[in-house]
Structure formats: C-alpha cells, structure tokens
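Quick one: the structure is below, questions incoming.
With one protein chain removed, the remaining protein chains of the complex are shown where they sit.
Letters A, B and C mark the chains in the order given here, with residues in each chain numbered from 1 onward.
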Amino acid sequence: MRILTAGESHGACNIAIIEGFPKGVRLEESIINKDLLRRMHGAGRGKRMALEQDQAKIIAGLRNKFSLGSPIALLIANKDNQIFSQKKDLLKSLNVPRPAHADLSGSLKYQEKDIRNILERASARETVARVACGSVCKQFLSNFGISFASFTVSVGQVYSGCKPKNTAEILSKTKKSKLNCIDPLAEEKMIDLINECADSHDTLGGIVELWIDGLVAGIGNMMHFDRRLDAKLASGLMSIPAVKGVEVGLGFDYAKQRGSKSHDAIYYSSSKGFYRKTNNSGGIEGGLSTGEPVVLRLAMKPIATLTKPLESVNMVTKRKAKAPSVRSDTCAIAALGPISESMAAISVFDSFLEKFGSDSLKEIQRSYLQYKRNIHRFK
Amino acid sequence: MRILTAGESHGACNIAIIEGFPKGVRLEESIINKDLLRRMHGAGRGKRMALEQDQAKIIAGLRNKFSLGSPIALLIANKDNQIFSQKKDLLKSLNVPRPAHADLSGSLKYQEKDIRNILERASARETVARVACGSVCKQFLSNFGISFASFTVSVGQVYSGCKPKNTAEILSKTKKSKLNCIDPLAEEKMIDLINECADSHDTLGGIVELWIDGLVAGIGNMMHFDRRLDAKLASGLMSIPAVKGVEVGLGFDYAKQRGSKSHDAIYYSSSKGFYRKTNNSGGIEGGLSTGEPVVLRLAMKPIATLTKPLESVNMVTKRKAKAPSVRSDTCAIAALGPISESMAAISVFDSFLEKFGSDSLKEIQRSYLQYKRNIHRFK
Amino acid sequence: MRILTAGESHGACNIAIIEGFPKGVRLEESIINKDLLRRMHGAGRGKRMALEQDQAKIIAGLRNKFSLGSPIALLIANKDNQIFSQKKDLLKSLNVPRPAHADLSGSLKYQEKDIRNILERASARETVARVACGSVCKQFLSNFGISFASFTVSVGQVYSGCKPKNTAEILSKTKKSKLNCIDPLAEEKMIDLINECADSHDTLGGIVELWIDGLVAGIGNMMHFDRRLDAKLASGLMSIPAVKGVEVGLGFDYAKQRGSKSHDAIYYSSSKGFYRKTNNSGGIEGGLSTGEPVVLRLAMKPIATLTKPLESVNMVTKRKAKAPSVRSDTCAIAALGPISESMAAISVFDSFLEKFGSDSLKEIQRSYLQYKRNIHRFK
Partner (left out) sequence: MRILTAGESHGACNIAIIEGFPKGVRLEESIINKDLLRRMHGAGRGKRMALEQDQAKIIAGLRNKFSLGSPIALLIANKDNQIFSQKKDLLKSLNVPRPAHADLSGSLKYQEKDIRNILERASARETVARVACGSVCKQFLSNFGISFASFTVSVGQVYSGCKPKNTAEILSKTKKSKLNCIDPLAEEKMIDLINECADSHDTLGGIVELWIDGLVAGIGNMMHFDRRLDAKLASGLMSIPAVKGVEVGLGFDYAKQRGSKSHDAIYYSSSKGFYRKTNNSGGIEGGLSTGEPVVLRLAMKPIATLTKPLESVNMVTKRKAKAPSVRSDTCAIAALGPISESMAAISVFDSFLEKFGSDSLKEIQRSYLQYKRNIHRFK
C-alpha cells in the first residue's frame, strides 16, 4: 500500500493517490467531507477556516461508489487559490522566517530567498489530503468493526478528567463539542482560556487522546522493527505539523511504574477468547495489537504564528525583524483529533492488508473471519 | 538506504545488512564493540548479560578498513546458542504467554502453540544487530562532526536534575556511570531503588534523553509527511522493545505552554550564521533540523518478565497459569541509551544521504561543505 | 523518488504524483502536451485517438513555472468520460474476455463478473499519465544535456534499414513521420501493410528502438541488483502494455557473437576522456551507464482487440463466444515511441537523483559538473 499527497496552501488543490486499495469497498464522499468539516471547525480557529468548506472528490478508482482495485485519487479544491496560479503571480517575497515553522530550515535547505516557496507546502493546509486518505482507510476498516475516535485531553494547563470506555462513547460525547472534548466542564474552561489567550495575541497547544476499537489481535509485525504497529503509528502521528510527542497506553507514566503493577495480566473465557482486565499497554504489546482498544496520546505545541509576533531576522538584510503574522488561529487542538485519526487509520490499514492480503474486500473478509475464529478457539 | 536484520535469541547469530552505504568510509569493529558493550552492561541486568561479550564482525563491504560502496554485512555470534540449532532441538514447548511481551499476540497472529517460536525473534536480543548498524552509521556521521549521546533521566520515580550542554558533556559524565547517568547523586538513588525492587522480585522502567550535536540545518524533508526527520526518528525509537513514548524538545510540556513563551526566536550573527538562544523545539521545526542540538526523550516500560510472575493462561489447556520467569533483569534503562542512539543514527544517516547523495564519502563531503558555506552566508 | 498514477479509461481523468522532484526546475505544460500529442497520433490508430486532444495540467508543485521541491501533480482530463461517472452508470456488463488483454486474468484475480471493471484500469489509456510523468523527468534531465528519442524499426515483417547517429538525427527525421520512422521508404511500406491489415480486420505489432544521449558514465548502481540501470529500464519498459521483449545494445544478437568481436574496447583522449569506438553494449556495462548513448529495443505484440474477433468464452454462461470488438486501431507502434521514452526517462531520473542528491537543481548541477570534471581528468 502506498500513499502520496501533493498540493500547496494557495495552489489549485490538494490531491492524494492511494495505491493498493482493495476492490469492492463502498466509499462515500459524504463521509470524507464530514471528516474534513471536523478538521476545519472548533473553537480557536481564525477566519480562513470559517470560509472554506472543503469538499473531497474521488476522481479515480471508483465506479458506482465501489472501489475497482485501482488507485484511489482524491482531490480537494482550494477555495482561496486565486492568488497563486501557474501564471506569474504577483505575490510579494517573504523574507522573515517565523520561528517554530519550517520557514528558516526550509529556506536554508533549498537555499531559497522567498520563504513563500517554502511555507506553501509546509503549511498545515496539507493535512486536508491526509484526512481525506484517512477517511477512505477508515471506511475500509469499518467493514471489520474497526472504529476510530479522539478527544481533547488538555488545552494549555486545563485538563479534562473524563475517561471514556470506547470509541462509541467518545464519538457521541464529542459530537456537539466545539473543542472535540468529552468533558463539558473542562471544555468551558478551555474555551475561556483560548479567548483570554486570543485577547493577549498569544497561542496555545494541548493534548489529544486517540482510540481505535475493534482491532483484532496480531495486527502489526514484530519480525522486523520497521513493521511494528507502534513504530508505524508513531511515524504517522509525529509527522503531523505541531505534534511533538506520542505515547502509547500509559506512555511516559509507565516509566514511573513497577512491572507487577503495570503489566496487563492475561485471561481467557470461552465467550471472549483471550482478553485483559486492564489496558495499560494501550492495546499494543511487542509491536502487535492485543485485541484491546489501541490508545495513544499526542502533544501539540502552541500555534507557531502569533499576532504578537516573535523575534526573527530578515534573511536578505540579516537585520532583526518581527516575524510576519499571517494567520489568526489561537489553538488548533480541535483539528488535531480528526487529523490524528486519519494518520492512525492509514497505519492500521497498511498493517491490516499486510496480514490479510489486498486484492478484494471479499477475500480479505474471508481470511479475516477465519482468522478470528481460529484465535478465539485457538486449537 | 536500506537495512535488514535477522537472528533469533538462541540462534547462531544476529546479522544485519546495510545497503546503500557510501564508499570510502573508515569503519572500526572496535568502535562497534564498544557500543555493544554499553548495550550489555549497567546496573539492573541479570546474569546472561554478564556472560556475553558481544563481538561484531564486518563480514562484507569492507577492504583494509574502508567501505567499498557495497552492502555492509555485520555478524554478531550468540554465545549461548548451543541449545538452538538447525538440528532438531529438544527444547520443551512453552504454552503460557508472558504479559507485556509479544508472546500472546504473536502466538495468535501465527496460530502457534509453542510460544518459544514467537519469543525467539521478539526478544530484545535482536537489538544487538540494530546497535551494530547504528554504530556504523555513527562512524559515517562522525566525518561531519555529528555526535550522539544519551543519558538516563529517571528510573521509576527517581529523577536526575542535571541538564547537559552538549553530547561531549554527556559522554564524559556517563563514561563511568553504571546507569548511563550524568547525575551521580540521582544515580545512587536509582541503584538503591533497583536493588530494592530486585529484592521484591519486581521490575522498573525509566526515561532516557538523547542528544544529537552537529547536525546542520535542513536535514529531513517537509515536502512529504513520511520524509520528515521527526517522523523517522519517532518510528525508529518507538520500534525499540519496551519504548512506549517519544517526545521532541519540550514534548508533552509544549502542550502546557503559550506560543510567545515557547517558540525559539531566530537570530543571526556573521560568525554563527542563523541561530537560536533557546532550543525548545529540540532542534526540529517543520520536520527539518534547525542546526541546534536535536533532543529527544523516550519512556521505557518496566521489564516484562518478572521473577514474581504475573497472571496468565495456558494457551493449550486454557487454564489459569503463572507466566514463566525466564530472565532476571530488574531494569534495562542503561541499555536503552545506546540502543536509542543507534536507532536515531540510522534515521539521521538516511535523511543525510537523501540530501547529499550516497556514492562516496568524498563526494558527500564536497556537497556538504559547499552547503554549509551557502547557508552560513545565505547570499 | 516515487511516482504513483491513477485513473480509468472512461473515468474523469488520469492523474499522477511525482514525489521527490527537485526544486528550481522550469516545467512547461506545452512540452508535456507535445509528448501527449505524439502518443495519440500515427498511422494505424482508430477514431477515439483522432478526437481526443490530451492536455496535461500541472496542478501542484509549481509556482511561476518553476518547481517548488514539493510533489508534482499532473492531471489529464478524459474527453469522453460522460458515460462513466460517480453516479450509477448504466453501462452494460461485459462478460466475454478478449484474449491478449488483462480481461480474463483480471476477472479471475478479482472474481469479477463485469469485465468492464477490469479493463477500465488495464486499458492502455493509463499510459497517458506515464507519458506526462516522463515528460516532466525529461525536462529535468534536459538541464544536463540528456535527450531521448525513439523510432520504429519494424511493423510486422517490414523493417527499416537506417541506423541513426544520435537523438538529434532521430528527432529531426521522425518529426514529419506518421509512424515515428527515420526511413521514409520503409515507412511507406509499413503504412501499406497497415492499410492492408486493417482491410482484413487484423492487427500488427512491431519493434521500436530507443536512444538516450548525453548520459554521463556511472549512472545506475552495481552494488545491489535492483539498483542496476538496465534492471530499472527493463522493468519500466516491460511494464508498457503490449511490450513482450526488451534488449540492450546488441541484445539477443550478443548471444551469437564471440567476445573478441563484440565487446567495446576502451580508449582515452584528453579531449573526450574515456570513450569507445563501438557501442555494442548499448551504453550500459555492469548495470552502469558507460557515457556512450544508451540504446534499447522493444518488441510490441499486435493489438489485442480485433474487428475480426477471436474465440473466447462467456464467463457467466461458460459458453463459446466471440470476443467483443470495441476499438479499431490496427497498429499502435507510433505511440510506443513516446511511451517508451517516458518510461526510460523515469528510470534514468531515478538513478540520476540517486547519485547527485535531490533537493534543488542548483545543488545537483554543482555536484554534476564537479563529477564530470573529475571523471574526465580522472586524477
């Protein structure tokens, strides 16, 4: 399975190709568009977000709503692309890099004076293509009872105290939330904090928790390090702009524990098969899914572009300068939820096909059901 | 650049091939063996570790100590491999999976009754091949002034308070440490804790901090998500057995901060070029190195095999059983340092070649020096 | 460098993404469109070809005609896509597979009753995306004096006797040819043969010769088998629909020769550097370019869809049936030229970046010029 994305922030569109997608999977653009909508909204977002209403079109790989086995191509047009086109645009050169962006390192890497040529692709706008891909993967995985959900654990120093039981609970509780939160009281405080922070022209980050339910045991591979499920998830999640930390299950708290108190004892019942009563491992042991919910947490740094700009340097004159202040988001934590679900869905999809083959949904379902029966009885 | 490893815990050897390694690089087995020694030692390790003295041999890719441009092959013989061979071995079948290992999920995945067939490859013994590969990558990168170092931040709830300035300081301070620590007072307490824990037949985890000095700005790639340096590092580090969390720079603490206080302002001087006075980003912005030290932290869970065993189930009879208690390590945090350096070195090596080509050291050096001059003056 | 394509024959469009394309390369859609035009035209083609006028649009990766270093996305709309869309189409099911197509094996592979779901992607229409990608790669390579040209050697049993000196001669002589031929007398006979063959409702194949001029010595890699230039070219060229044979230099005729008469002796002059007086190797020795022109030949089988249809079987009823006769081309040899140039350009581009890095044209040019100087003097 291979995925490539393309597209600049002010270009014509964002685009993605998913190669190796199985045949016979029903795919709905409307479901993708719901994920795209979740990516755009949320408290703390500025005006560009309000205007855009991203619509993904599946422009290849589908007939009568079912996948053909050929590569899936997705296209999301940019709404405000009038300023950037193939004809000579008249945009002014940007010479002052914003700290915490790819601006400086990207300009150095490519020895590029006009930072606009760097930030166009490095922009978080690019995640729109990833969310569309992830939504397609989620639609495939839903055929196997696998579901994804995420919620905001914290914004700045305001924490949510609620612990969910499963993705269904998260999905239901976050539905009406402005911050992808399952804890209405904490959410209120988070919004207050965001508003206060916006007033002081500052920005905020936060923590998101991500759940994957219904993943059968044995997905991933411990036979080579780069095929472990946790390694793939970590790569995908850390690649999200602004994410600076990823943990699985207890994560960093594991380091404080003792083995006797933290490892998940193993049980068996004829109805459940092998199971656990605790899930400190976050559903992954030895690089493989355990059959329990997969639980991950991600740390997001504060938004890098401030309206009260940071110190920087003009790359041409080498003189001190204020970083430009292009955008007016205060906190993008609500968007991190759907983006992280998407990256996780891509990783799980990849590992899932590795185990069950990739030609057609029917064949995969047959292998999957047989496998599920086998590991339940384990004879 | 491609790396594959092979080898079982009680097989003849562990082995690795590094394909795409440049020509003309001086490689010393003695340096690899020093890293292998660091991997084995440390307070908290049981007897197997004491006996083994791993020796890597470079069995292909080298002539008169210089790389030929052909694949490098590394072989580390296992010292206690008499029990496991190609002839029919007489080892008893293992049927009770240890929690927190790949035992259960691996057995289910492969529908395998004898857990020994799972744990042989899933064993942390496999990291010996990774350390050897990482050491080869480090030897290449040392030609560009890039150095790696790591230290133990915590064991259980005992924390080190020291903040190092650079890899040189870390290397010097950890040299004589039994726990890869830079804080002798904390180390003493950590060892006390480990001893107390060993007495109660329990196990511990901890946190390691990893530094990379000398990495020029612009390594990694923000043009496609899977080529970002942070994504590659996260994948490599999370793939280490027992690692459950990875963070870059401030990491999870970023989530509590405001943008104005946490982002690293940009400066320029004719002697230093572009530089920062702070390094909260951990040397990576937008998936690219910034030129400042790369700083990462990893969380390790407590060792999974306890001498006071956990609850489990016999996979054949489906009856309750105690997990077997094969090994007697209490804490492996001292080993995590060199292992994490190695995985980081592999990721950096990969991204470095991506930018500067891969045929020969001479050509890479020429490109590198030209690039360094260019980004310093930036004209 | 990675390339993915997507698109069905009667879908909305064909599309491609080229990831890892260097920054700072001038790209012209008009040049791509010329290659697309060459792909469509030529004696022996039916009516669909006459109607279409493929236009590629670069929808990502470009600003003011220069590449940004971000992925290049190419889109070629299908002109006759009205019948196949995302809404439920009303196309009749196809149940009789055409011999020599993917129809039967594809239907079996995917257990698909309606062959239309197979042939949509397996159609040679898909090569439109490859030609667009190849044209982009050629535009990059033209910065290094590398040029591609091809000509028709034979149609059925009519052979051209002319031997070209270089790509410039081929390009000039084929410019006005209806069959991509450099031998006007042979071309006339080929066209007569095609017309006669069309009258008898039959089809023809032929042989194409492909030249690459200006490729410096040392491109490709003999250190691992899958990185050899000849292996990459063979893979790309054999993947073209209807191609059943690929040879380099003397190719199959080498098998009849003696070593003393066929190997290319080595010479040196201060003006030329190392060079050859013969080029039986076709410019590739040991998987590496020699600096002489790369010369390849491809065999194309006759077009698989005949208006006088072949015997087949209805896959539903299992009864004998005539294969459907959808299209009316007699010979597609003129299209094979530009398609094969494109696939060759993709392979060469890949190997070229492997040697010289991939960030920006300027850096690549610097490395390239230095390398050229070095191998000329070879001190």
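Methods note: a residue touches a chain if its C-beta (ideal position, glycine included) is under 8 Å from a C-beta of that chain, and two chains touch if they have at least 3 such contacts.
Worth saying up front: this structure is predicted, and the values here are computed from it rather than measured.
Using the touch definition from the top, which of C:121, C:138 or C:178 touches the missing chain?
C:121
Of C:53, C:93 or C:111, which residue touches the hidden chain?
In the complete complex, the chain left out is touched by residue C:111.
Of C:14, C:33, C:150 or C:290, which one is in contact with the hidden chain?
Selected residue, touching the omitted chain: C:290.
Please identify, in ascending order, the residues of subunit C that touch the omitted chain?
These residues touch the chain not displayed: 4-5, 97, 99-106, 108-111, 118, 121-122, 126, 130, 154, 156-157, 197, 201-207, 217-219, 221-226, 228, 230-241, 244-260, 262-268, 270, 274, 281-282, 285-291, 299-304, 306, 308, 310-313, 315, 318, 323, 355, 374-375, 378.
Across the whole complex, list the residues on subunit B that are touched by the chain not included here.
The missing chain touches subunit B at positions 2, 4-8, 11-17, 19, 23-24, 29, 58-65, 68-73, 84, 86-89, 109-112, 117, 120-121, 359-360, 362-363.
For subunit A, which positions touch the chain that isn't shown here?
Considering the whole complex, subunit A reaches the absent chain at 19-20, 69-71, 223-224, 354-359, 363, 366-367, 370-371.
In this text, only the chains that are shown with their structure count from here on.
Just give me the whole-number Å value for how far the CA centre of subunit B lies from that of subunit C.
For subunit B versus subunit C, the centre distance works out to 44 Å.
Between subunit A and subunit C, what distance separates the C-alpha centroids? Give it in angstrom.
38
Using the average of all C-alpha atoms in each chain as its centre, how far is it in Å between subunit A and subunit B?
The mean C-alpha positions of subunit A and subunit B differ by 26 Å.
Specify, in ascending order, the residues of subunit A that touch 2 or more different other chains.
Residues 4-5, 109-111, 121 of subunit A each touch two or more of the other chains.
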